[in-house]
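Complex shown without one protein chain; remaining protein chains in place.
Right after this comes chain A.
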Amino acid sequence: MDKKRLALPYVIWASIFVVVPVLIIVYYSFFDKGIFTLQGYKQVLNPRYLGNIMDSIGIAFISTVICLVLAYPLAMILSSKEMSAKGIILLLVILPMWMNSLLRTYAWGYLLQDTGVVNSLLSSMGLPTMQFLYKKSAIVFGNVYNFFPFMVLPIYNVLCKIDKNVIEASYDLGADKFTTFKRIILPLSMPGVITGIVMVFMPALTTFLVSRLLGGGKTTLLGDLIEQQFNKTGDWAFGSALSVILMIIILITLVFMSKKDSFDKGGGLF
């Protein structure tokens, strides 16, 4: 029997539910009630919306950098031999999801509010209290919290697959720890790092919850903008145009990643 045919149900499914919807969104970005228009794309250039988009990119960028800086050492610790990490990874990544993520982000509101647990801890230690919420930094925090697992997993996976003999060889040839890290471990882990960056940057760019729950709705981000067009203002052309731009960014990333073979070289999510 031809094994390839087993994929047929999925190919049909993906065509209907992944490819066709993409085409529909492209259609709506150019046609308003059946009439061709570029209004949606012109709207994107409106300085107010352009500002929102730049805000989103900035916040997503900072969130991704912080995730990477926090996740890389963690992945290194977990992949070292002294930790039997499989259980910890599960604990870290999958289990908190059983408490609804919306609810958890909302709970950070309790913890970070002016009279919340974190500020009480600060004042009990004699430190000045801070206003955490309703600022852009709160949105960054929420993003880092929510998307952190997607940075840890691919880096952890790629680090586990590095041949330990290569590292030993580097030490045998007289390299110190820092050189070995810079010349051996870091380059070999790049596929995982790239996967992680993409998997954090994309959702951080388009979230519309964190900004509302922790940012107090003061900052409008790309995700909020798209959501508003479909649910409030009904400007489907603008909403679709924004989605198409996002999808183009995604396609470029895909091409870039398959050129680098990030997924095949063990940088995958699992």
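Criterion: a contact is a pair of C-beta atoms (placed from the backbone, for glycine too) under 8 Å apart; a residue touches a chain by one contact, two chains touch by 3 or more; residues count from 1.
Criterion: contacts and distances are computed from a predicted model.
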Can you work out the missing subunit's protein name as recorded in UniProt? Choose among "NADH-quinone oxidoreductase subunit K", "Putative ABC transport system ATP-binding protein", "ABC transporter permease" or "Sigma-70 family RNA polymerase sigma factor". "ABC transporter permease"
Thinking of the whole complex, not just what is shown, which of A:A138, A:I155, A:I185 or A:L205 touches the missing chain? A:L205
Given that one chain is not shown, which residue among A:I25, A:I59 or A:L159 touches it? A:I25
Hidden partner chain, touching residue among A:P9, A:G34, A:P128 or A:G174: A:P9
Touch rule applied to chain A and the missing chain gives residues 1, 3-11, 13-14, 16-22, 24-25, 28, 70, 73-74, 77-78, 80, 82-83, 88, 91-92, 94-108, 110-111, 113, 117, 145, 148, 198-199, 202-203, 205-209, 212-213, 223, 226-227, 230, 239-240, 243, 246-247, 250, 253-254, 258, 263, 268-270
